[in-house]
Every structure is written in C-alpha cells, then in structure tokens.
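Okay, handing you the structure first.
Here the complex is missing one protein chain, while the rest keep their positions.
Labels for the chains are A, B and C, by order of writing; each one numbers its residues from 1.
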Amino acid sequence: MNKLLDQIRENVTQTQVWKSIFRHGFPSNDANRALVMFSNVILHLHPVRVRRGALKIKFTWCLGGLTFFFFVMLAVTGVFLMFYYVPDTRRAYNDIKDLGTVIYFGSLFRNLHRWSAHAMVFSVWMHMTRVFLTGSYKPPREFNWVVGVILLVVTLVMSWTGYLLPWDQLALWAVTVGSKMAEATPLVGNAGPFGPELGMGVDNDVRFVLLGGTVVGQSALLRFYVLHCLGLPLVMALFMAVHFWRIRKDGFSGPL
Amino acid sequence: MSDRLGIGIFLTVGTLVIMGLFLGATIWLENSFKKDKQKK
Amino acid sequence: MNPGGKKESPQNPQQQQADVSRRRFFTLMGLGIGWGGFAAALGGTSVGALRYLFPNVVYEPPTVFKIGKPDDYGVGVDNKLKKERQIWVVRNERGIYVLVAICRHLGCTPNWFDDQKRFRCPCHGSIYDVTGNVVGGPAPRTLWRAGVSIDPVDGQIVVNFNQRQDPDPKGTDEGLMVDEKSREVPPFFLQV
Partner (left out) sequence: MAEKETTLGTLPKRDGNSGGLAALIKKSASDKMGPEDHVLVWPNLVYIELISMLFATALLLFLSLISPAPLEELASSDTTPNPTKAPWYFLGLQELLVYFDPWLAGVVLPSLIIVGLVLLPYIDPNPKGKGYYTFSERKFAVLGFCFGLALWYILIVIGVWFRGLDWSWYWPWENWHHHKPITGGLVDLEVIIGKTLGMSDTPLVTLGRYGVTIANLITWALFLGYYAIGFSVPFLTMRKFYNTLGFVRYNLMMFMFLSMLGVPLKIFLRLLANVKYVLVTPWFKI
C-alpha cells in the first residue's frame, strides 16, 4: 500500500504541470519552507523568517491580521450579496428581504457580511489601541500609523455607506442624521458656521454632493452603493498595500 | 434633577472603569513580558 | 562629464557664479513649467470631477403645492399633511401659519403631543412650543415657517416649502424665543 501511495505521489508531483505551479518540494526541510514563502505572492507578504518573540499571541493578539481577514470576508460575502441586491429605492428593501428568506444561504451571507463589518470596526479600534500601547508607532514607523488612521476612517465610512443600502427605517434615518451633520460643516455646509455667508445653500453645499440632492433619495442610495461597493474598497486596498508594505520594510516592532 | 445627577455619576464611574481596564491590561502585559525576559 | 569634449576654459569666479545661477534659473523655470502644468491639469480635472458630482437636475417632490381652503383648518395644530408634505398647518386667533416638520437640530421629523401642547423630536429630545420656539433639548434655532399665500383664482392656500422664515432667537430662561408679533408677517402668515 505504501509503495502504491509513493508511486501516485511520484506520478503527480514530478509532472511538468505540477512543477510549473509549485516551485518547491514538500515543505519538510528548511530550504523548502523558505521557498514556499519566496515563491508565493500572498505568503511573501510575510518575511521568510521572523524573530521568535514576534510570534507571541499576547503581543499583537493577531488583531491586524484579523482585521484584514474580516475585510476579505466582507469582500467575498459582499460580492455574493451583489448578485441579488439592486440599489433602487423601489426594490432595494425587497431584495434584502429576499436574501433573508427565499434565497438559499442568502441570510447566511447577509449575516456574515453584517457581523464581519461590526467585527472589522471593533478589531480596527483594538488594533489601533494595541499599536499605541506597544509604542509601535514610534520612529521609523510614524507614517505607517498615519496610514492606519486613514484606514480607520475609510473603514468607518465604508460601514456608514453600507448601513443605508437595506433602505429600512433605521438605515434611512441614521443616514439622514449623518448627512445633516455634513450639512453642519463649517464654511462648506449650508447650516454650518459661516456657511450661508459663503453662499452655501441647500442645493450646493457638501451635503448636496454627498446625497446628490437635497433629500436622502434614489441618488443618495446610488452614490452610497457605488462608494460602498467600489470606490472605498479600492481606496482601502490601496492603503492596505502601503500599510503591509511598510510593515514588511520596517520590520516587526515586537519584543526584542 | 435625579436623572442629571445619575448621568453624571454614571459617566464618571464608567470612564474610570474603562480606563482601569485598559491600564490594567497594559500593566499586566508589561509585567508578564518582563517575567518572560527574566525567565529566558 | 563635459559632453562637447571641449576643454573647460578657466573662467573667473563671477563668470562661474553667473553660469551656475543661470543654469539654476533655467532648471527652476523648467521645473516650474513642468510641475505647474501637471498641477494645473490635475487641478482642472479634479475641479471638473467635483462639478460632475453636483447634479443640475434633481428629481424630488415639488416644493410649491396647494393644501386646500383656509376654512378647512380649525384652531390648533393640524397633523393631516405631516405624512404627505412634512408640514403642520397651525391656526391661532389671528390667522394661519405653516410650520415645517423638520427638527432644527439634525433634521428628524418631530411629533405633536396635543396633551403637552409640544412638538417633541425623537432624535435628540428637542422640544418646541406651538409657535415653534425651542423650550427644551439641543435645537439651536426655532422651527421654520414656510411661505404661505392665497391663490386668488380658487382661494386655496399655496405653500412654498423652500421659502423659510428663520429669525435669530434670543436665549432666555425658558429657551430660545422669538416674539410672535415679529413672526406673523406676510408671506409667512395669513390673516384669515
């Protein structure tokens, strides 16, 4: 039996196809374990080696990694939701209701999407707190902290735009209150200090461009949908790339 | 007036409790890593 | 280092100083034009993109509408049109005025409590009296009054939702007050 298994493994792993894909042998020795990292675009996000101290769970609590994991989970479940959801005020609500009822696994994807969104926001805050408490933002890593803050803000805006899409009462009024805050922005808001003096009216201030109108309606839903599904994820991916690259270059600030 | 006072007390106590949680965690982690260093 | 292959003639320091500053000048000029052009192009497109995001035509419910004859409305606050038009029609001894049902704090729709004779906002607890003055909660200004007029042809009240009366309130012990006399002026009041 053993010989048979070896024979099969031999036939599979020595073929040209296999070798063209995997540039390394089974990672049973250090050379192959290093090669696994070298030859994989995702794995090589990590260095090939890392200090033993850096592996301690009670240092990073894996929070940055978890945040990224939630982001990937959100992206995947988000795409699934997009197969059924149409951002039209007349049918958005029913699409979400369909997802929850008639579509097989629909409620699973929606729940996963929602809970990983909440989890991502929470883990981003905890990650920021951990990075602060371990002083990992100190030179030379200040810029990476700034990129982190930008990612935090984009995560919050992502969550906020996603909150409107189900178009139920909670969504509509949470966004109405939020957009009224935008209207209260100083200088560029219609209701903000020195706004009217600068000619900011109901139809040309920052709230108007945020909602694409004077009321939270179809154009607001569409703008939020585009931002939520495309605009902001691109921005996030870009800044995440910078974030991961800086960690990769500046090395792990873990305990020496 | 009772509500106002209640909110005030709740706010103060709540802030101190949460601060205590975070400070406690930091100090606990600080000591536990110090112990690791001595052990090694 | 010297592309022309010409031997560098020994120039006096001033001449060299002039060359360097002249070269430096042209470099700066070149940089200026290059980056200036780039900045202008970038600036132009972003201003264009921003203008693109401001729609010129907005498909929203009409803001000028008729709400029936004055004598359809009795004394007190009429909630009938709140659902459809987001306004309250209020009649007191002297006439009729129309309050806009948008809380001045953050835009939620307040509710009228007839027993307490108060408008109360569900979002942050702002409280207004029947004339729109703020008697409680965080609202920074009094309720808007919409422009009202009588259509001479069919005698109906015409409301202009976007024409709003918004006087500066005075902080007093009871809250933000505006004296009623100054508010009951056309086009925001109908003596009917």
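To be clear about the criterion, a residue touches a chain if its C-beta (ideal position, glycine included) is under 8 Å from a C-beta of that chain, and two chains touch if they have at least 3 such contacts.
Source: prediction; values computed, not measured.
The hidden chain, counted over the whole complex, makes contact with A, B, C.
When the missing chain is restored to the complex, the residue among A:66, A:210 or A:232 that touches it is A:66. Along subunit C, the points of touch with the absent chain fall at residues 82-84, 86, 101, 105-106, 108-111, 113, 116, 118, 120-125, 127, 134-138, 140, 168, 171-175. Where subunit B meets the chain that is not shown, the touching residues are 3-8, 10-11, 14-19, 22-23, 26-27, 29-30, 33.
Although one chain is hidden here, its contacts on subunit A can still be listed: residues 23, 27, 30-31, 33-37, 43, 46-55, 57, 59, 62, 65-66, 69-70, 73, 89, 93, 96-97, 100, 107-108, 110-112, 114-116, 118-119, 121-122, 128-129, 132-139, 141-142, 145-146, 149, 152-153, 156, 159-160, 163, 166-174, 177-178, 180-186, 189, 191-194, 197, 215-216, 248-256.
By definition in this document, only the chains that are shown with their structure count from here on.
Here the spacing of subunit A and subunit B, counted between their Cα centres, is 30 Å. Chain geometry summary: the mean Cα position of subunit B and that of subunit C are 43 Å apart. For the pair subunit A and subunit C, the distance between C-alpha centroids works out to 33 Å. Residue numbers of subunit A whose C-beta contacts span two or more other chains: none are found.
In subunit C, no residue touches at least two other chains.
Those residues of subunit A lying in contact with subunit C across their complex are 173, 176-177, 179-181, 183, 202-204, 208-209, 212-215, 217-219. Considering their complex, residues 50, 53-55, 58-60, 106-108, 123, 162 of subunit C touch subunit A. In the complex of the two chains, the subunit B residues touching subunit A come out as 22, 25-26, 29, 32-33, 36-37.
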